[in-house]
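Every protein chain but one is kept in place in this view of the complex.
Per-chain numbering from 1; labels A, B and C assigned in written order.
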Amino acid sequence: MATKGRWRTALAYGDDDSVVIRGYSLGELVGKVSFAEAFLLLALGELPPPGHARTFEAMLVSVLDHGIVPSSIVTRYLASSGTPIQAAVAGGILSFGDTYGGACQQLAERLVHHRQLIAKGTQTEDAAAHAIVRHFFERGEKVPGYGHALHPEGDPRVPRLYAIADKNGVTGGYSRLAQAALGLDMGLDWQIVRALAFIPRSAGLAVHAVEEMKREDGWRHVPNDEIDYDGPPLRPLGRS
Amino acid sequence: MATKGRWRTALAYGDDDSVVIRGYSLGELVGKVSFAEAFLLLALGELPPPGHARTFEAMLVSVLDHGIVPSSIVTRYLASSGTPIQAAVAGGILSFGDTYGGACQQLAERLVHHRQLIAKGTQTEDAAAHAIVRHFFERGEKVPGYGHALHPEGDPRVPRLYAIADKNGVTGGYSRLAQAALGLDMGLDWQIVRALAFIPRSAGLAVHAVEEMKREDGWRHVPNDEIDYDGPPLRPLGRS
Amino acid sequence: MATKGRWRTALAYGDDDSVVIRGYSLGELVGKVSFAEAFLLLALGELPPPGHARTFEAMLVSVLDHGIVPSSIVTRYLASSGTPIQAAVAGGILSFGDTYGGACQQLAERLVHHRQLIAKGTQTEDAAAHAIVRHFFERGEKVPGYGHALHPEGDPRVPRLYAIADKNGVTGGYSRLAQAALGLDMGLDWQIVRALAFIPRSAGLAVHAVEEMKREDGWRHVPNDEIDYDGPPLRPLGRS
Partner (left out) sequence: MATKGRWRTALAYGDDDSVVIRGYSLGELVGKVSFAEAFLLLALGELPPPGHARTFEAMLVSVLDHGIVPSSIVTRYLASSGTPIQAAVAGGILSFGDTYGGACQQLAERLVHHRQLIAKGTQTEDAAAHAIVRHFFERGEKVPGYGHALHPEGDPRVPRLYAIADKNGVTGGYSRLAQAALGLDMGLDWQIVRALAFIPRSAGLAVHAVEEMKREDGWRHVPNDEIDYDGPPLRPLGRS
């Protein structure tokens, strides 16, 4: 068990008349730093270089919303059921799993592992790239983050992001290994990479929830003629 | 039931080579609009005036994180249990209910109701303010959004936000009625007001989840000597 | 704020070598009481009369699963996204809101209110029934729990449940007022009525999650030709 009744954090604290984030008064941050800067400060402990903040802002915008996709479908089913908006959005966020929106996290973990080997001089970048591809192929999986089911010709947001990252000096050791790793080049932990998709998407999901509540009546459902039952045919129970 | 197998949305769509948000190509938005602008575009249908975007950005920063509070406590318990980060953050978001972080929504609903009466000329602003206070007092509740358990002297983020909103021309009919209503003065639906707290907080919760995973071992628990059991004392079942 | 670092409960406690529920050793309960009895013990504080346990068991079975419905649709979308089973089932449970599976709770609250008036002698059963119907009609709602979207001729599970409840001596003051109130006649709080649907359904949802994982490849999605976008047509951003 982790704690004996005490909590500790290096992130932030609040008392009667202030909130302090990584040493800075929140009252002073409000209006003087962007949301992207504030997030990187919270996650990394220091305010980021301006180019990092600009690139991170672009990353947030790039995943804000994607229309009717699994995460928004879940949120809209929930909103139509009369559950409150915090539950409808939370349900949509749950969909950022290993297969759908969160797959980049498995890649990020591999990237961090191989960058350490490269840093120690025990592996070349080329060998690392091969090892990563092999790692996923051996498990019968595609390389996470490469190949988007909705964008067979390549995700249109990626080249735009890389142009911004290059111009802002973010592209580094990770990004040479693989796209999808800009967050790592900013110093973020691989464990948070998946959240870089669902944090901004939570905003999109909230708007979907409200659109569903305002435009659609009653609870959403699949019509019976779109459901195939292929279990056992009707049979008697034979108990009295 | 809401739909017969079809989905409709005015928010966004994606096809093989693009994503379009409210008519604008996402590829074009990335790097040219801030996250605050992009959100207001998605929610309202048009790009906001610059002053609205600046104020909204300040609102996002003002609720990014608050340290160890109920939402982050839930997220950290979940992160320590070995559930993935999307579930740990979703759990924290569930805490934005009627009592804790989401109380402003009930107020927003009342504000919209009374603004309509004021607009029709059937109620004065003064009478509306009285009616709203009475509405909550009759239910034995305090006015939501007024009086923060952690900040008995007043939430230190509020005057800072209002200074920014005033300077940027956001403060309007709603804000004269009550603080906490800047979102309504930007044209947002009252149904999304609660989300204005948990969207940015989702970012704070993700950082808490990672801090918990990296700094604490095993699952978090309350020590037995902090738990009082006051149910029936031990008794025999008396069944064989 | 509710507590000052201490927890209290009258439900159960565990120590190094035992778990005790409402005074009974869990080790003694296991194998000697049914799940229905154990739940009623936990919720009510005492073991229930045998007829109550039998009726409650029937209630659990009656809502175990309903095939492809909103709750299982949400669970299956989540399971197909690679999120773990606890998150897929939790997401499905979130759908038991005011409109879909949880509507009976609003009715239960009204029933408790009017039963108190009847008990005080200030309202007849007849007047109470009228008041309850009026309460929902005035809000433009149907009476919750009456009329199931999938069963326009009446929910086939209800008469069967009532036959069991009558035979087992459960049907009482609440059930005379309205169907759907058997739980109240057993002494349960109205606040838990909604959970009587999602507790057994959590079992159904877990089986749906596993069927989705085993029978379907990749993440579930709606085909593009079933989505209508009716927002603004494509337009230039006009920023450089």
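We take it that a contact is a pair of C-beta atoms (placed from the backbone, for glycine too) under 8 Å apart; a residue touches a chain by one contact, two chains touch by 3 or more.
Values in this document were obtained by computation on a predicted structure and should not be read as measured data.
Peer 1: Write down which of C:174, C:198 or C:229 is the residue touching the left-out chain.
Peer 2: Final answer for the missing-chain contact: C:198.
Peer 1: In the complete assembly, which of B:13, B:56 or B:96 touches the absent chain?
Peer 2: Of these options, the touching residue for the absent chain is B:96.
Peer 1: Could you list which residues of subunit A touch the chain missing from the display?
Peer 2: Those residues of subunit A that touch the unshown chain are 1, 5-13, 15, 20, 22-25, 28-29, 32-33, 45, 83-84, 86-87, 90, 149, 222, 224, 226-237, 239-240.
Peer 1: Since one chain isn't shown, list which residues of subunit B touch it in the complete complex.
Peer 2: 5, 67-70, 73-74, 77-78, 80-84, 87-88, 90-91, 94-103, 149, 218-222, 227, 229
Peer 1: Give me the subunit C residues in contact with the hidden chain, please.
Peer 2: Considering the whole complex, subunit C reaches the absent chain at 1-5, 7-19, 21, 26-27, 29-31, 33-36, 38-39, 42-43, 54, 57-58, 60-62, 64-69, 73, 80, 84-87, 89-91, 93-97, 102, 105, 150-153, 156-157, 160-161, 163-164, 189, 191-192, 194-195, 198-200, 202-204, 206-223, 226.
One rule holds in what follows: only the chains that are shown with their structure count from here on.
Peer 1: Using mean CA coordinates as chain centres, what's the gap between subunit A and subunit B in Å?
Peer 2: One centre to the other, that is 19 Å.
Peer 1: Tell me, which residues of subunit C touch at least two other chains?
Peer 2: 5, 83-84, 87, 90, 149, 222, 227, 229
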